[in-house]
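Scroll down for the structure; my scribbles are underneath it.
Yeah, one chain of the complex is gone here, protein chain that is, but the others are all in their spots.
Our next item is subunit A:
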Amino acid sequence: MPREIWLVFRRHMAVSLRNPAWVIVGLTQPILYLVLFGPLMERIVSSTPGFPQGDAWQILTPGLLVQLSLFGSLFAGFSLLADLTTGVLERLRVTPARRLSLLLGRVLHDTVQLLVQAVILILLAVVIFGLRAPLAGIALCLTMVALIGITLSAASYALALTLRSEETFPAVLTSISTPVLLLTGILVPITTNLAPHWLYTLSRLNPFAHVMEAQRATFRGEYTVDALLTGSVVLVAITALTIWWATTTFHRENA
């Protein structure tokens, strides 16, 4: 099974490496935010009470990492829809390879791709904007980014396979991703001081808001149970849940 996952991973990686433009395309949005919104954020953070601790870049960069994961991994399902139409998926499903390998190999590819982009983004923030974050914190944050990537790409595949339509799939994705993104507080953190009570309460229902908080804590170098526990537990739980969902979807006949 690891061998099968590796084969699937390599197959998709080979395609990605032939078109390295994906690195740039995926990074455009977050880089634009970094350049055109970051400096504004610097002023706001220093003049407005109610922000969590840390400077603007420590707050913004983890947020942009979440944005990167959302836009990168959530649309992974498109490649699966293509394989569905061209019959590639059926061809591989007739081989004795495990269906779970077909899923996990893809997810692994998406996650590695995401991590490469995340590292580039962090480097840019450090080199150009003077982001200060402890190495251990960055490593911890990248681990979380990886888990978010796994969650979202697995969910994307499960959704693509369930909808099986190149029209409804992006429609459903955008209608889910925009509120989730906003309720995560990727640009301006949703805290009790900054947000009205109802908005804060609503954001508590969004698992990514908790993960977001934990990621910001890692950039501040805060490794306390208080700062990390909720986010980590939530993250591991949703990762497990989506993997399970995607697995059952991939095992269904006709998938």
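Everything that follows uses one rule, which is that contacts are C-beta pairs under 8 Å (C-beta built on N, C-alpha and C of every residue); 3 or more make two chains touch, one makes a residue touch a chain; residues count from 1.
One rule holds in what follows: contacts and distances are computed from a predicted model.
Name of the non-displayed chain as stated in its UniProt record, restricted to "ATP-binding cassette domain-containing protein", "ABC transporter", "propanoyl-CoA C-acyltransferase" or "Dihydrothymine dehydrogenase": "ABC transporter". Summary of contacts with the chain left out: across A:V15, A:V119, A:A171 or A:L229, the touching residue is A:V15. The chain not shown here touches subunit A at positions 3-4, 7-8, 11, 14-15, 18-19, 83, 86-97, 253-254.
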